[in-house]
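Missing here: one protein chain of the complex. Every other protein chain is in place.
Let's turn to subunit A:
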Amino acid sequence: MSTRIETRFAAVKAEGRAALVTFVMGGDPGYESSLEILKALPEAGADLIELGMPFSDPMADGPPIQAAGLRALKAGQTLKKTLGLVAEFRKTDKDTPLVLMGYYNPIYIYGVDAFLKDANAAGVDGLIVVDLPPEEDAELCLPAIKAGLNFIRLATPTTDDKRLPAVLENTSGFVYYVSVTGITGAATPDFNAVSQAVARIKRHTTLPVAVGFGVKTADHARAVAEGADGVVVGSALVETVRLSLDKEARATEKTVSSVTKLVRELAAGVRSGRPVAAE
């Protein structure tokens, strides 16, 4: 049986293009508006969705995602509510793969078994947990795989050929290549180096490789889509959310529309990435 993630990457590949993976923060700027944004993403051209689980101390994230997490927490978001968002989303969308992304502590406190059970029931397809390297696989990665969820691992420019096999060993769904040594939303990557890195990773795995960190515009998306199987955009989207808010940090009528406008542009960028269809 193929997972939703595998099915989607196969479909996108058949179209001869890369997938657009969009990251938004669960509960940002509030539960209802976050749900509206989530529901609008596939229609605007998102092929996969990453939903952030807000955390008080996101040590690998830059100011935009850090601020989005704090907005969500301030608005009362909890891990339980984030799973609630996914369940609501699944009522109307059975096909778009959805991956939760965040840090380990809230999951650990929720209880790993309870979390995996509830995530499965809500319709989560995969997990990205930034502070769980392969060295800590026993914590969540192995139980998640057992529970039928994909565990998506980050590979970075510091992950050399010697270490790659360890990183890839229990990875499934796709590999997330972090295009810069740095935090989210920081530097624009060197696209040449990125395509070389993607090629290097592909020598080690048949999994799709999605590239993120620093991709902000349709042009960036196009450049990355030339070599990668997926393009991840996060900080640019949460910044768009922020810029649409009123003085009390509440959603306005512009919030959903400005996010979907950027997603449309990015989707167009991704679709023009490979002039000749693959294979």
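We take it that a contact is a pair of C-beta atoms (placed from the backbone, for glycine too) under 8 Å apart; a residue touches a chain by one contact, two chains touch by 3 or more; residues count from 1.
Keep in mind that, in the parts below, contacts and distances are computed from a predicted model.
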Choosing from "Tryptophan synthase beta chain", "3-isopropylmalate dehydratase small subunit", "Nucleoside ABC transporter membrane protein" or "Ubiquinone biosynthesis protein UbiV", the absent chain's UniProt record names it "Tryptophan synthase beta chain"
Out of A:A144, A:I183 or A:A251, only one touches the absent chain, namely A:I183
Which of A:V12, A:L154 or A:V198 touches the missing chain? It is A:L154
Contact with the hidden chain, among A:E15, A:E32, A:D95 or A:E136, goes to A:E136
On subunit A, the omitted chain is touched by residues 55-60, 62-63, 66, 73, 78-80, 103-110, 130-133, 135-136, 153-160, 163, 167, 178, 181-183, 186
